[in-house]
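One chain of protein is taken out of this complex; the other chains stay put.
Which chain is which? They are A and B, in the order written, and residues in each are numbered from 1.
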Amino acid sequence: MESTILKSRNFNASFGTNHVVKNVNIDIPRNHIIAVMGPSGCGKTTYLRCINRMHELIPGATSNGEMKLNDEDVYQMHPIFVRLKIGMVFQRPNPFPNLSIYDNVIAGYKLNGIKLPKGERDGIVERSLTKVALWKEVKDSLNKKGSFLSGGQQQRLCIARTVAMEPEMILFDEPTSALDPISTSTVEELFHELKANYTLVIVTHNMQQAARVSDKTAFFYMGELVEYDETKIMFTNPKDNRTQNYITGRFS
Amino acid sequence: MDGKYVKYRLGKSYGFQSLVYLLAFACIVPLLAILFYIIRAGITKINWHFLVNIPKPVGESGGGIANALVGSIIIILVAAVIAVPIGILAGVYLSEHRKGRLAYWCRLSTDILQGVPSIVIGIVAYFWLVRPWDIGFIHHRGGFSALSGSVALAIMMLPIIVRSTEETLKLLPDSLREAALALGMPFHRVMFKVIIPVGISGILSGIMLSVARITGETAPLLFTAFGNPYLSVNIGKPMQSLPLLIFNYATSPYQDWLNLAWGASLILLVWVLFLNIFTKVITRKWKVQF
Partner (left out) sequence: MITRSDIPLRVINSSPEAILKAKKRTKRSFRQIRTENVFRHTLTIMGLIMVILVLGIMLTLAWQSRLSISTLGPKYLWSKVWDPVQDIYGAWPFLLGTLLTSFLALIISVPFSVSVAIFLGEYHPKGWLPDFLKNAVELIAAVPSVIYGFWALEVLVPYVRKFESAIGVEPVGVGIFSSSLILAVMIIPYAASLGRSMISLVPSHLKEAAYALGATRWEVIRTVVLPYTKSGLFAGILLSLGRALGETMAVTMVIGNTSLIPKNIFAPGNTMASVIANEFTEADKPVYLSALIELGLVLFLVTVVINLIGKKIIDRFTND
């Protein structure tokens, strides 16, 4: 039996009076890739941002219900702890424009004021960049600014930055929607490598991507979690009509 | 269509255009006249002696403006030390709280402060710091002092710094904050290590502009720093400053003093123009590219 890393029960989130995530119950198993899909505005990104408490940064945003990481309530912990344990990669690559590539990778340590000996730092940078298959491309230009890289490289740099913190989970918010097809496939290949050490939750509105990369898929519609199952089952034999309609393209 | 009428309308249009050009460029004439005149009158007065000596009493020729130069630098530095931290942090506060009651009042106060005449700030600084006061156990002896002048100037710097900090930080993309917060950074580190460094060019230019503005301010110093014919570096005592010296000597009937005022004007002018140009340069150079 696989162990559950994240568990939410009756989880709700809203912006002011706009109720965008309704009663979500989900169990996410460790070292799996979970795809979260659904039409735009279905609450999938909001739910993702609730997991590491980024949702509450938006003025007027509220949430309630149970969200447990390793049986500990995320909403009882300080957000700093939560975010150290649950990393996040955003839709648009957002490297720190004032930092070099090297500093971008260890940004989590450097900017948090954690002092590491140089050897250890170099090790983290090399390991993280290797994990995201960027090491070979940038090892000679580590001192250049991160914003000089291409979009795909920037996104992998952002993943490396998250990986360097050794979180338990990594959340991806439509990580490839701003990338070209080639960069998309490099990032997708990455997901399989990362699965060995981390649990990945990937929000995507691209069904093919969900089918390609994930072990389990969750389908959100109008703020509700409609169906959540093995990816294979979801795409071949969905139980809910709405899922059926969505994957056959009857609404998008 | 009547060709003549169109021609008349076109003629009117060109006539108006020429008028706009003429009036627009006429604005530069007084500026050039002032620059030209100050440079011509001031340049002959400036030499090493002028910079390192203090003014001589009436009747003796020569003398310099060392006391005013040193005084101006000290007063401005102290004002900046007071205003910069408060201004930046208040700007950060406003950029973080776009809505909310305190933010609304804070923004309103900043707008108000920006328009308050400098002489009024001088009056207020006089009552806060120069007039002796007594509340129970605190006895404030008062007296004209450079520090009270610095406080008055700091009040004038604040709205400029607050506004430029707020505007700069507001323009930064949210993704930057989110990137930092998602790495588990505490809020103060997000600000000091990410947001402020990325916006540094805008913040610095606000600081420079505020310094440029207060460098030439005279009115708030009249009842605070007061002026001093001798060199003083004690911020608890009256101190001379360039604009005060110019005001006092320019309105005097003695030619030697007028000469000092011309030289001082040129130095003040160069100082202020240099600050303005320098601000433009750093804004361009230090701008972080996304």
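A few points about this structure:
Definition applied: a contact is a pair of C-beta atoms (placed from the backbone, for glycine too) under 8 Å apart; a residue touches a chain by one contact, two chains touch by 3 or more.
Model, not experiment: these values are computed from the prediction.
Residue A:Glu72 is the one among A:Glu72, A:Glu137 or A:Glu189 that touches the chain not shown.
Touch with the hidden chain on the side of subunit B covers residues 9-10, 12-13, 15-17, 19-28, 30-31, 33-34, 37-38, 41, 86, 89-90, 92-94, 96-97, 102-103, 105-106, 108-121, 123-124, 126-128, 155, 158, 162, 184, 186-189, 191, 212-213, 215-219, 222-223, 243, 246-247, 250-251, 258, 261, 265, 268-269, 272-273, 276.
Against the chain not shown here, subunit A presents residues 69-70, 72, 76-78, 80-81, 84-85, 112-114, 168.
By definition in this document, only the chains that are shown with their structure count from here on.
Averaged C-alpha coordinates give centres for subunit A and subunit B that are 48 Å from one another. Those residues of subunit B that touch subunit A in the shared complex are 98-99, 173, 175-186, 189-190, 193-194, 197-198, 288-290.
Within the complex formed with subunit B, the residues of subunit A that make contact are 52, 54, 57, 59, 79-84, 87-88, 90, 92, 94-98, 107-108, 110-113, 145, 147, 158, 161-162, 165.
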